[in-house]
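Every protein chain except one is present and positioned as in the full complex.
Coming up: chain A.
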Amino acid sequence: MEKKKHFKVDFWFVITLVIVIVFALFLVYPLFSLFANGFKDADTQTFTMNNFLKFFQKKYYYRTLWHSFLVTTCTTILAVGIGAPLAYFTTVYKVKCKGLIDILIILSMLSPPFIGAYSWIVLGGRSGVITKFFASTFGIETPSVYGFGGILLVLTLKLYPYIYLYTKGALKKVDASLGEAAESLGCSSVRKVATIILPLITPTILAGSLLVFMNALADFGTPMLIGEGYTVMPVLIYNEFISELGGKANFAAALAVILVIITGIMFLAQKYVVNKKSFTMSSLRPIQAKRLRGGKNILLHIGIFIVVFLSIIPQVTVIYTSFKVTKGSMFAKGFSLKSYQSIFGDLGKPILNTYKFGLIAIISIILLAMFIAYITTRKKSWLTNIIDSITMFPYIIPGSVLGITLLLAFNKKPMLLSGTAVIMIIAFVVRRLPYTLRSSAAILYQISPSMEEAGISLGDSPLKTFFKVTAVMMLPGVMSGAILSWITIINELSASVILYTGNTKTMSVAIYTEVIRASYGTAAALASILTLTTIISLLIFFKISGKKEISI
């Protein structure tokens, strides 16, 4: 008797259904309404292409696309130019304080980019410390930190760590014998790098640069703070959305659609590169770091320390200035704890909100990720395949777009969520689920299904076995992604800044609004707490996992 394959109604089927509903409600439906809104006329609500035509006809609008491309491309090139050589040299040569360097680089990657923008304004802005110093001592005018150059500086220093970590990972997989084989065939060391090492890590660098490209393209905080007249797409979307609010957000939606299409293409390109061009390498004997001697060694260290110093400047500035006496928007001589007093008084709520929303979001993420990873790898069906594809969406939706999307979808009854904490948490979960999901799926592939079968064969129910065996074994992998989700949740700005209200303000939003109001002292104090939270989270993770690195 041949039976048609039906879905068995069991625990996993229920879970699958729940996830489908969650995704349909909070991802597919909002995105659909975004697209629908983009093609609607603001007044008549009928189908039209006018929103798109308006964008491409007015220079004021379409130049932002050009700005975005320019700044993003330059950032990517610079990030590769810094990150890849840094990774190569720290792998091949012995470098002092390697552990510290890695942690500082990871830290600069994980703190919100607008902290970078803010610090560089404090240092090199119109009334910045460096600007004033050069003006009063030498009478020299330092180059402006605002506009294109400023965005480029901040984004590069924030994003090169991606390339660094990616390249480092790839170099770890290159077996030392490959380089030795080349040498044994008569190859000089420069040629060895060009013909063997570089081709082997190129796919990884390419994948990393596409990631940097998407991140730079989607970033909102940096260009908003330091860009001034140099408007990029996310800033334009935000401005249009804010100014249209009250009216209809159709033009902003159309802009968001354009951005999503671009990031979607970039995402597909990245997937293609990773799948097609990567080599399966496993190294039994990774490349051993050699000690450089004399002048070369000193040069190497100077170069590395300069890069690391530049990337950690924002954190140092923020923490230093948080203890300064402030007079209005200016920092004055002397130290005080006033900034901290004021944030624990008036601004205590955002701190509490950040941890509260963050914890709820991260718990939801861990549960969702484990279940989704399980059903998409172990319970394959057309339904779970669809779920698998939908989980890619968050990769291509920039934060500001997600904010708009959720607002458009949930601003009327029966699904009135705008202004609530729920919508903030939804945004966090949707944006940061992929990190945990990816690491959960990765570890699940390494756990043999026979582990579970063993549990069942000994008389445990499949469900109990999942929680007692599989889930426990998954935990290390899940956590390595969850740490990233957590840190990026507490630093989230671009979606929150659209979704927040006075009651649901988080720390990063508070920093942003304080900077806009030029209350640099309180902004610095808040940013210090955020940075401290990030550092402590990382240290706890390193302690528990026994590792000194994170996987991105």
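The rule we apply is simple: contacts are C-beta pairs under 8 Å (C-beta built on N, C-alpha and C of every residue); 3 or more make two chains touch, one makes a residue touch a chain; residues count from 1.
Quick note on the criterion: contacts and distances are computed from a predicted model.
Trainee: Just by its UniProt name, which of "DMSO/TMAO reductase YedYZ, molybdopterin-dependent catalytic subunit", "Glutamyl-tRNA(Gln) amidotransferase subunit A", "ATP-binding cassette domain-containing protein" or "Transketolase" is the chain not shown in this complex?
Mentor: Record says "ATP-binding cassette domain-containing protein".
Trainee: For the chain that's not shown, point to the residue among A:Leu65, A:Ala182 or A:Val212 touching it.
Mentor: A:Ala182
Trainee: In the whole complex, not just what's shown, which of A:Leu200, A:Ala216, A:Val307 or A:Ile511 touches the removed chain?
Mentor: Per the contact definition at the top, the residue touching the missing chain is A:Leu200.
Trainee: Across the whole complex, list the residues on chain A that are touched by the chain not included here.
Mentor: Where chain A meets the chain not shown: residues 175, 177-178, 180-189, 191, 195-196, 199-200, 279-281, 284-285.
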